[in-house]
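See below for the structure under consideration.
Right after this comes subunit A.
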Amino acid sequence: MAASLSINGLDAGYGAVSILHGVGLTVGEGETVALLGTNGNGKSTLMKCIMGMVRPSAGTVVAVIDGVRYDLVGLSTEAIVDLGIAFVPEGRRLFPRLTVTENLLMGAFRRAARPSIERNLAFCFEIFPRLAERRKQLAGSMSGGEQQMLALARALMSAPRMLLIDEPSVGLAPLLVARTIDKIKELKEGYQLSVLMAEQNFTQAIRIADRGYVIVHGRIEFEGGSAEALNNNELIRQFYLGA
Partner candidate 1 sequence: MSDPILTVSGLGKRFGGFVALADIELQVERGERLGLIGPNGSGKSTLVNCLCGTLRNETGSVAFDGRKLDGLPAYRRIRLGMARSFQLPRPFASLTLAENLRVPILYATGGQGRGMAVERRCESLLEMVSLAEKAQKLPGDLTQIEMRKLELARAMASEPRLLIADEAMAGLSPGEVDDILALLIRLNEQGVTIIMIEHIMRAVLAFSQRLVVLVAGRKIADGDPQDVVRQPDVVEAYLGS
Partner candidate 2 sequence: MRNWTFVSVLIVVAFATFFGTRLVGNSYAFFAGYVVLQYIVLATAWNILGGYTGYVNFGTAAFFALGAYSTVVLHKTVPELPLPLMIAVGGIVSGAVGIGTGYLTLRLRGTFFSIATLAMAVVMQTLVTNWSFVGGARGVYVIRPDESPIFDGDYIEYLFLVMLALSVIAVAVARAIEHSRLGYGFAAIRDDELAAEASGVPTLRLKLIATALSGGFMGMAGAPLPYYVTYLDPSSGFSLTYAVNTIAMPLIGGTSMWLGPVLGAVLLGTLQQAATVTISSALSLLIVGVLLVVFVIAAPKGIIGWFRR
């Protein structure tokens, strides 16, 4: 049911500035993989490469969905979403002057998602009762935590097989971060999603990660093959703080 992702030898950047160097990682079916690292190290660039927003100069990005292999490099973002890969961007990027319901409906733009739009909407309101309470509220007037929930729900409306989440903790108070991570865990189990989550907050991310990578200065410096292997504060600290 879920999808898998495989990235090899990825080089990418913006104009003359190269951000990623030889990046490789995999997300297996039904896995939750954390991409860890502090800001400015390439996490967002990597997410944008997968979603077709940044064109890599070398390397491959391959997704397997329902047994069919898709080469994502060169596809437009809409085409990638159409395949069943949903994206929750950094900073939420909601439509502030549309209501909660309208934002959710926008998430179901994908043709394959339209037939079951009513059902998905109902599911979303079930999983996110706070959103159900506020279905007519303008997205821009909600709190940070509620907006993050809406962004997650909106991604789910496209009935995805794989979820890419970019820095869900940004701008949220610690308690809300924990709640958001809990929600993501609930979702991935309920929907049998594969999840790739870029997150600086290591302590929260490893609560739900099956595996993880640490990216430093555009290169994968560490791969934790299991939750236990990741859970090594001293090692991670060295990668984050350089000593």
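Selection criteria: all candidates are chains of the complex that A comes from, given by their letters.
Just so it is clear, a residue touches a chain if its C-beta (ideal position, glycine included) is under 8 Å from a C-beta of that chain, and two chains touch if they have at least 3 such contacts; residues count from 1.
The structure presented is a predicted model; accordingly, all values stated were derived computationally and were not measured.
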Legend entry - subunit A in this complex - touching candidate among 1 or 2: 1
Inset, instruction - Please give the residue numbers of subunit A that touch candidate 1 in the complex, ascending. - result: 13-19, 38-41, 169-171, 174, 177, 200-205, 217, 233, 236-237, 240-243
